[in-house]
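First comes the structure, then the notes that go with it.
Apart from one protein chain that is not included, each protein chain of the complex appears where it belongs.
The block that comes next holds chain A.
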Amino acid sequence: MNAILGALEWFTRAQQWSGPDGIPARLLEHVWYSLLGFAITVLIALPAGLVLGHVRRGRLAGLTGFLVTSSANAARALPTLGLLILAVILTSAGDLVPILIPLVVLAVPAVLVNTYAGVRQVEPGLRDAAEGMGMRGPQVLLRVELPVAMPLILLGMRTAMIQIISTATIAAYVGLGGLGRYIVDGYARQDYDSMAGGAILVIVLAVATQFVFAGVSRLTVSPGVRARG
């Protein structure tokens, strides 16, 4: 009980709401890392998932399912913090690169697997109709497979974004900003109010993300696909 009251009291302190260590600044940093990580994730995983899901003929097609799922499982099993420290040691390029590597590596599987599965699950009859009416390969993919797979693709993106937001907390371990600062610095100072406050902020951000994705899904998923559940 005390911890919660302490955290609430922490939120009401005036200095939490201004300056470089204030909540607005830290929140902005956190959102910035997250969006950057998410953008890179989508740029890698979305086209890969679409193309791998679309290609069904030939020797490549038999292998892709196995490769996609096993690489995704392997990536999920990696320890985040270990990956971050490895990235810091191995890269000397800027401040942001080391933190983006674990964010992206952990988020890619969610988008990749869902996109791949979404496209694969499009009914064969739809592809047949699309091709039979004279759509070319990319048209079948973008005009039929992508919109029909959209609910599953968005689910993957939402999972990825929430994962990124919670993982971005560890950026503070390597001296970067974001909401993780409250947790790492609070721990160093034995300031439990600050740690709890930081944790609550990360949770609120994750929940807010759910709502954002619900809105995105209203805009991008056709009612015809949504109605089918």
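As a working rule, contacts are C-beta pairs under 8 Å (C-beta built on N, C-alpha and C of every residue); 3 or more make two chains touch, one makes a residue touch a chain; residues count from 1.
The rule is short, and it goes like this: contacts and distances are computed from a predicted model.
**Student:** Between "Acyl-CoA dehydrogenase", "ABC-type quaternary amine transporter", "Heme exporter protein B" or "M20/M25/M40 family metallo-hydrolase", which matches the UniProt record of the unshown chain?
**Tutor:** Going by UniProt, the chain not displayed is called "ABC-type quaternary amine transporter".
**Student:** Looking at A:27, A:85 or A:135, which makes contact with the chain not pictured?
**Tutor:** Looking across A:27, A:85 or A:135, the contact with the absent chain belongs to A:135.
**Student:** For chain A, which residues lie in contact with the unshown chain of the complex?
**Tutor:** 123, 125-126, 128-136, 139, 144, 147-148, 150, 222-225, 227-228
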